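A single protein chain has been removed from this complex, and every other one stays in its place.
Moving on to chain A:
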Amino acid sequence: MNNTWLILKREYITRVRKKSFIVLTLLVPFLFIGFIALEIYLAAGAAPQQLQIAVLDKSHLFDSLWKDDTHFHFQVLQQPLPNDSLSSYPATHGADGLLYIPDTLNILRPAGIRYFSQKKLPLESYVVLKSKLENALEHLRLSQLHVNMQMIDSVKNSIQVNIEQPLTRASELQAGVSIAIAMICGFLIYFILIFFGVSVMRGVMEEKVNRIAEVIVSSVKPFQLMLGKIMGIAAVGLTQFLIWIILILVLWGLLHPLLPDLHAQVQNMQPADVSANEQMQMLQSVSAELLKLPLLEIVICFILYFLGGYFLYASLFAAIGSVVDQDASDAQQLTFPITLPIVISFLIALRVARDPDSALAVFTSLFPFSSPLVMVARLPYGVPWWQLALSLLLLAITFLFTTWLAAKIYRTGILLYGKKVTLKEIARWLCRKK
């Protein structure tokens, strides 16, 4: 055990010290946060500049409309202007533009509203201004028809249908959040199995080609060497994820104040900004839904399946690394039977993320070669405990079995040089007693 620990430590330290590890570990969180920040920045409309707009409302229909907000600062002109000076007004009076509403405006067929400026209105400001005027006109028409506004509001607000389903499978939103989490978990496991599995295989190949394997196994059991390597790389992976999570949280904390203040924006929003308001509410309810999920259970199971799946596949990758000799095409040919179930399981996991209770989902989340990928995709929906227990038990038994199997191949493989190993020979090694 002491030797396994020494091997694990060496594996860990040499890998963590590598430049590629440091670069990748530091770069990913920056890219991740940068990407999200960019997304939010764009979505929040890049903090619109407030426009100074002079208003010449000859109709006096919209007098209550000219209140300042984040988009506009209105300056209502009391004195009429001569028609020929309208277009030059903004330039001479330091305003961004002049909004002109004719006195003959027909609220049923509004025409003749003009905006005078050197520059066109930015698209967003145009939309906001247009919807302000449209809303005001809608109110005017309703009041002409003597419709009580409160009634209208109460009718509009109360329409919201919830179709309740069995098993707390409540809102559409919740389903969306679950699908997202399921897919992210499935993808992460997929990535881990392939990426770290191949790392293990490469490491074993390197030791074999360097001939250091023969020196080491004259001091320790081949099994210890294999196990030390597999566990060392697992530790490297866990470290990397831990650093990523911490860095992302720290960066997020640092960047958050710099981003446009979403809350303040929402407070300032006019009724016209309904879509933005909805987005914000959506964001809040998404995080609410997230917190409703069995998060702790998901995290614990994720780690268990990550370890189980990793040990299962990494030992097989190690076995393959031990039988190939430098030749990369040999390695590819032999890894195919191992990567295939991972890829298939990932595809199943993507389906299961939408349909977590199908027979296929239940079967593949119990079957140990696919369960690490499929079960994590089912977790957000809640899985009966007996299925979880059975699946983990099967996974544990299988990974012990594959590790034992791999150790047999590995032991012979690492000492065999310059010879192409056939599957038949591998089968014979497995049948051998000692």
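Simple rule for what comes next: contacts are C-beta pairs under 8 Å (C-beta built on N, C-alpha and C of every residue); 3 or more make two chains touch, one makes a residue touch a chain; residues count from 1.
The working rule: contacts and distances are computed from a predicted model.
Between the names "histidine kinase", "Protein-glutamate O-methyltransferase CheR", "ABC-2 type transport system ATP-binding protein" or "Phosphoribosylformylglycinamidine synthase subunit PurQ", the one given in UniProt for the chain missing from this structure view is "ABC-2 type transport system ATP-binding protein".
Only one of the listed residues, A:103, A:214 or A:355, touches the absent chain: A:214.
The missing chain lies against chain A, touching residues 3, 6-7, 10, 14, 210-221, 415, 417, 425, 428, 434.
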